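Omission of a single protein chain aside, the complex is shown with its protein chains in their original locations.
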Amino acid sequence: MTPPLHLHGIVPPVATPYDPQGQIDPDSLRRVLRHLLDGGVHGLFVLGSTSECVFLTAAQRAEVVRIAVEVAQGRVPVVAGVMDATTDHCIAHGRQARALGAQALVLTAPYYTRTNQAETQDHFRYVRDAVDLPVIAYDIPVCVNIKLARDTVNTLARENVVVALKDSSGDEGNFRMLLRDLADLPDFALFTGSEIVCDAALLGGAHGIVPGLANVDPRGYVRLYDHARAGRWSEARAEQERLISLFQMVFFAAQDLSAGASGVGSFKTALKLMGLARSHHMARPNRPLPPAAVERVRQHLVAHGLLAA
Amino acid sequence: MTPPLHLHGIVPPVATPYDPQGQIDPDSLRRVLRHLLDGGVHGLFVLGSTSECVFLTAAQRAEVVRIAVEVAQGRVPVVAGVMDATTDHCIAHGRQARALGAQALVLTAPYYTRTNQAETQDHFRYVRDAVDLPVIAYDIPVCVNIKLARDTVNTLARENVVVALKDSSGDEGNFRMLLRDLADLPDFALFTGSEIVCDAALLGGAHGIVPGLANVDPRGYVRLYDHARAGRWSEARAEQERLISLFQMVFFAAQDLSAGASGVGSFKTALKLMGLARSHHMARPNRPLPPAAVERVRQHLVAHGLLAA
Amino acid sequence: MTPPLHLHGIVPPVATPYDPQGQIDPDSLRRVLRHLLDGGVHGLFVLGSTSECVFLTAAQRAEVVRIAVEVAQGRVPVVAGVMDATTDHCIAHGRQARALGAQALVLTAPYYTRTNQAETQDHFRYVRDAVDLPVIAYDIPVCVNIKLARDTVNTLARENVVVALKDSSGDEGNFRMLLRDLADLPDFALFTGSEIVCDAALLGGAHGIVPGLANVDPRGYVRLYDHARAGRWSEARAEQERLISLFQMVFFAAQDLSAGASGVGSFKTALKLMGLARSHHMARPNRPLPPAAVERVRQHLVAHGLLAA
Partner (left out) sequence: MTPPLHLHGIVPPVATPYDPQGQIDPDSLRRVLRHLLDGGVHGLFVLGSTSECVFLTAAQRAEVVRIAVEVAQGRVPVVAGVMDATTDHCIAHGRQARALGAQALVLTAPYYTRTNQAETQDHFRYVRDAVDLPVIAYDIPVCVNIKLARDTVNTLARENVVVALKDSSGDEGNFRMLLRDLADLPDFALFTGSEIVCDAALLGGAHGIVPGLANVDPRGYVRLYDHARAGRWSEARAEQERLISLFQMVFFAAQDLSAGASGVGSFKTALKLMGLARSHHMARPNRPLPPAAVERVRQHLVAHGLLAA
């Protein structure tokens, strides 16, 4: 019997620092994790999309979970993405993550192959049956080509197959209806993957946020969350607006790079500039931010008080 | 020189009641308009998507504007959709609407033909140049196949080509960034077309809402707006949740009808059941809600206190 | 009782020349029509997408049909597009086209509003019932946002609601399956809207082609069709390859203009350079090809033997 996870608050998708040869840099990863814990985050989501999960081998995924569990020391839950194209691969990742101490799995629909909603529901059921850990459904159609339908989320939640939802679909209206649909399940938690409508999601009843930008400014998101929990909505909105301003760095290389590489690349660049990661490399074929964009990120961090001039 | 429009608050897209032969029913339209004004709405948007604008002939469009201006008696602004496939048709609709007393035009990108962002910007410029009325940009990619890019809205706003945006794209993140982008333009107003994340949009700084559901329950949306303006966010959220519950009627016929017909059809059905419209017919080829769905709408209205049992 | 239409062969969507003020230029239109008839085409499709149909007023549409019927003098069928957003508008266009002598209507699904397949089938039924002319279904999802499902085409064909299909969906596999599905209906005709896989479509059994590029080179398409009908497939392929080369002009302005404006604009530019149309203007908001692209079209026509150096 798995105990309730009680995941809530700010749960950043932890960036995965590489060395220039494309290997995981464990020291940099430890620094990023401590930076997040020092910033007051309420959980750590390793091996998410922002973590470049699908670029990692099974051994690298193990290394990331091991380090996160070691650094967290049980102070906050560590949840691990098990993204892979198909059910049995996800189960293998899930078993490994459980053995290494992860407290929950984060699971998307299958990808490459195009499943329908019924097959997608089975996918979640198979993984839940095979690994004795709570499962968090991760809705990210931009990556996996299918949106978890409102009915699918309701079905999986009421069957206790999934204990939470991370919604990165951008469909805030549907998210809001799910919050209402599932309000009678006291242990079910709904998270938005948005960086920029967090105050709005919290006003609507969201239990937490999974913002990639929290790698750069965890304290900002924790403040936003604290304001919202206390009903200080004007202050929450002001903090959100500061973070929207900070977020604009994701567009600095968007002329040249894909949206993903420009966004995650800007976070990794900030981590390097802040002295947390040794390199801002991304996994191939993504290219790191070019020098001009790196300089824009530097000035942006200075302007937002996150870096000395 | 056009005076500022100062459009804000609840501006419902007014449903257009038909008689069973598919002609506009002027008495029903007057009753709906008075129902909205009595409900406290801050403006009237006739000839929107919910109004089945594109189904109407030029003469019918004229009739709608004439009646709305007559009923409004200047108490609230009447803004008129001029949706059509291409620039010159929109200009013709715009001139007619101006002559009949509309105070602003609501304009989408061209449709059927697929324009790019530059051509779309020209479209707005041409209409603005040709008709001496303020123009409200209407972003509804589900109908017109193109999203107004963030840069397009910024450009048109700063050129004073458009004075407001109605965003029905569902992209709440982009809407939030636009609110921040345009915060320095004191007269520019941003409206969401959503029925279900209105509290969130208002928290983010939106100036108003254009909810189709306000045809059915204008008072609910006005209360929501008043709570938000006064910073009573818990009350705003509670009202929003009541309205989300009411909104579920749009899905009652979704198994059989297209989303648009099921949604607009449910509003027209409610207006009939509430004694405001004589018929719940929609324009061809849309079919009215079948009897079982009509009965579900009736029970739903009763359950929400909008109809006596 | 409408007699069978027996439409087949090369049926170009006739370009609509404008004067620089954006009005239809009747003399230019007559020259284009005679150029097509002299080129040996088997039918004339006025008011198609390439004809900028949706940009035209009802009066302009009438003028185009009147001129085409007058120039054709019954030598080939004149079929008229009745594209509009909704059923009753299409019926009005259809009645006008019939009164002016068109021999069939070309009809798409409704647009702007999003209908489902059942509502779309009703749309075709209503128009067929209201206008005593054969109806040709026109599948162009890029413009109208819905693909006519294989089942919809089969249903409408077997109900005798439509007598032909013009397929501009680009889904050649589905087109091929429809050819097989409907092979037992001797009077049903299937046309492809493609300019570049015409030999392939004819090999698969297509009854004809509706290529925009035939405005520029009707003789080339007629030769291609004649080769195919005679089973001279190598010659058909060689002619197709020449036409694919000619077709590349549609990309000359694609950096600046939308695909539609770049494509139709290149045809109108060619017609001007060939002395058939007085102007290469397009309807607003589309911009005409810029001078550099005009010069490229000129050289391209020379290189393909369609213009003296």
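Letters A, B and C mark the chains as written, and numbering starts fresh at 1 in each.
Everything below uses one rule, namely that contacts are C-beta pairs under 8 Å (C-beta built on N, C-alpha and C of every residue); 3 or more make two chains touch, one makes a residue touch a chain.
Bear in mind the structure is a predicted one, so any value in this text is a computation, not a measurement.
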Inset, instruction - Identify the visible chains that the left-out chain touches across the whole complex. - result: A, C
Legend entry - Residue of C:145, C:194 or C:279 in touch with the missing chain, whole complex considered: C:194
Legend entry - Option touching the unshown chain, where C:6, C:75 or C:180 are the choices: C:180
Inset, instruction - Among A:99, A:142 or A:292, single out the residue that touches the unshown chain. - result: A:142
Inset, instruction - With the full complex in mind, choose from A:19, A:122, A:235 or A:295 the residue touching the hidden chain. - result: A:122
Legend entry - Contact set of chain C toward the excluded chain (per top definition): 170-173, 176-177, 180, 194, 196-197, 199-201, 203-205, 231, 233-234, 237, 240-241, 244-245
Legend entry - Missing-chain contacts mapped onto chain A: 22, 49, 52, 54-55, 57, 83, 85-89, 110-116, 118-120, 122-123, 126, 142-145, 256-261, 283-287
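The rule is short, and it goes like this: only the chains that are shown with their structure count from here on.
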Legend entry - Chain-level touch network, classified as line, ring, star, complete or other: line
Inset, instruction - Quick one: which residues in chain C touch 2 or more of the other chains? - result: none
